[in-house]
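Just one protein chain is left out here, and the rest sit where they should.
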Amino acid sequence: MRPGSTSAACAALVSRDLTLVWRRRGDALNPILFALIVVALFPLALGPEPEQLRRIAAGVVFVALLLAGLLALDTLFRGDYEDGSLEQLVLSPHPLSLLLACKIAVHWLTTALPLIVIAPLLGELLHLPGEVRGVLVLALLLATPLLSLIGAVCVALTVGMHRSGMLLALLVLPLYVPVLIFGAGACSAAQAGLPFLAPLLWLAAALVLALVLAPLACAAALRISLS
Amino acid sequence: MNALTLWFHKIGSPPTFYRIAGALAPWCYAIGFLLGLVALYGGLVLAPRDYQQGDAYRIIFIHVPCAWMGLFAYFFMAANAFIALVWRIKLSEILAMASAPIGAAFTFITLVTGSLWGKPMWGTWWSWDARLTSELVLLFLYLGVIGLYAAIEDRRQAARAAGFLALIGIVNLPIVHFSVNWWNTLHQGSTVRLLGPSKIAPDMIWPLLTMALATHIWFFGSLLARTRVGLLELDGGKEWVRAIALADAATSRPTEQAHD
Partner (left out) sequence: MPPSHDSHDRPALLEARGLAFSRNDEPIFGPLDFVLRAGEVVLIEGDNGAGKSTLLRVLSGLLAPTSGEIRLDGEPLTLARLSPRVALLSHHTGLKHELSAIENLRFAAGLHGQRKGMSPPSALGGVGLEGYADVAVRQLSAGQKKRVALARVLLAPVGLWLLDEPYANLDLDGIKLVNRLLENHANRGGAALITSHGAYAYTSGTPRKVALRASSPAQAGEAKT
């Protein structure tokens, strides 16, 4: 790879971001802890009867992961914005959307993937039926990248704002609704013995679209925010 | 440059638009209000009772036109946001941002009237049926745009960011509607359709359409009024705003001048 070529730039960015996560690997546990707490609150609030928990298990896991992801979204651009690296990315001679796609990919790998790995455990805490477990993981594998991509666009619009947490949640909520409906809906359908392939396919189609469009939208949003 | 383009440029100039809007807005308010009264009379008094829902259905004369306006305002906002982002026209920025609170208000009224309708119909103040849920998401979309616009200091950058969000939202709107419909059928939610299976009688249509027209006119009146304020804000340092401010100060000063 020639230094200065676009593939070298992407490799350098991915390597840098992974190194940064590794240097602060304690922080990487935060989303997992948060999701665990959220899941634990439900039996405490509703009572421990397995029948009742079983009905809401998949949905609660989905919501817990969605909220944990929302908290983690803040770290996507904040560090780079505060020390000026984001500006350097915008000023680099490479397509900004490609660089941002790399950042989002690393962010998903280091925040969402660990959550997906513990999702079956979280489901078990709520007595999730075994046959739904596979659908849950598959739905999460499709939904979480979508949430990261869509969330990235909204974070780009609010980058640099102090205390933007509430505003960010307000911005992403309408965009997250379809993803949640199809993702958790696939699990509900599977649990009820109904066909669940359709919502998963919708998620997959949306994911493909988002993989192409979201980085471009993110770059445009970032340029507006940094101007 | 032909006459039409020239006319557009002239209208788009802030002082001209300020004047024209100032002249038109009171008329829009007045006509909208009167038409609204006529429509309400037709709907509340003249229209016959529904054979299924009795008199309780009459709230649709407010509920449905407001729902239409909530959607119309969003499309209007998104169209202006697009123009503002592509061609950087100041007036479009202001028009887009001014329509957001109006659309949000109409959406809120839709939700409240839907709720009031729900109580006698389903015995509950809220129902997660497809329409109301979509309407709630629409309200959140509006609040997001308004919130983002308020959170950024630089007014023009704020309008561009919020406009960008509005455009994302408009793509999202049909997706939300589609997904909520699917969600509703999956969970065998309430299948009560708000308008009931009965065909809508002609005596019920004209108040509905009249109210729709009234709300449209009212929307433009409110929009023009808000846009005037937005123009003053944005052009604060310019000559024409200063002239207006001085003129206003002169007329409101207590008259101690010598008689001529």
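Going in written order, the chains are labelled A and B, and every chain counts its residues from 1.
The criterion applied here is as follows: a contact is a pair of C-beta atoms (placed from the backbone, for glycine too) under 8 Å apart; a residue touches a chain by one contact, two chains touch by 3 or more.
Just so it is clear, the structure is predicted and the values come from calculations on it, not from any experiment.
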item: Selected residue (touches chain absent from view) among A:G26, A:P93, A:G130 or A:G193; value: A:P93
item: Chain B residues that touch the omitted chain in the full complex; value: 153-156, 234-238
item: Chain A residues that touch the omitted chain in the full complex; value: 2-5, 8-9, 11-13, 15-16, 19-20, 23-24, 79, 82-85, 87-94, 226-227
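Here is the rule we use: only the chains that are shown with their structure count from here on.
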item: Centre-of-Cα separation between chain B and chain A, whole angstrom; value: 34
item: Chain B-facing residues of chain A, complex; value: 153-154, 157-158, 161, 164, 167, 170-171, 173-175, 177-178, 181-182, 185, 188-189, 194, 199, 202, 206, 217, 220-221, 224-225, 227
item: Touching residues on chain B, where the partner in the complex is chain A; value: 137-138, 140-141, 143-144, 147-148, 151-152, 157, 160-161, 164-165, 168-169, 172, 175-176, 178-180, 182-183, 186-187
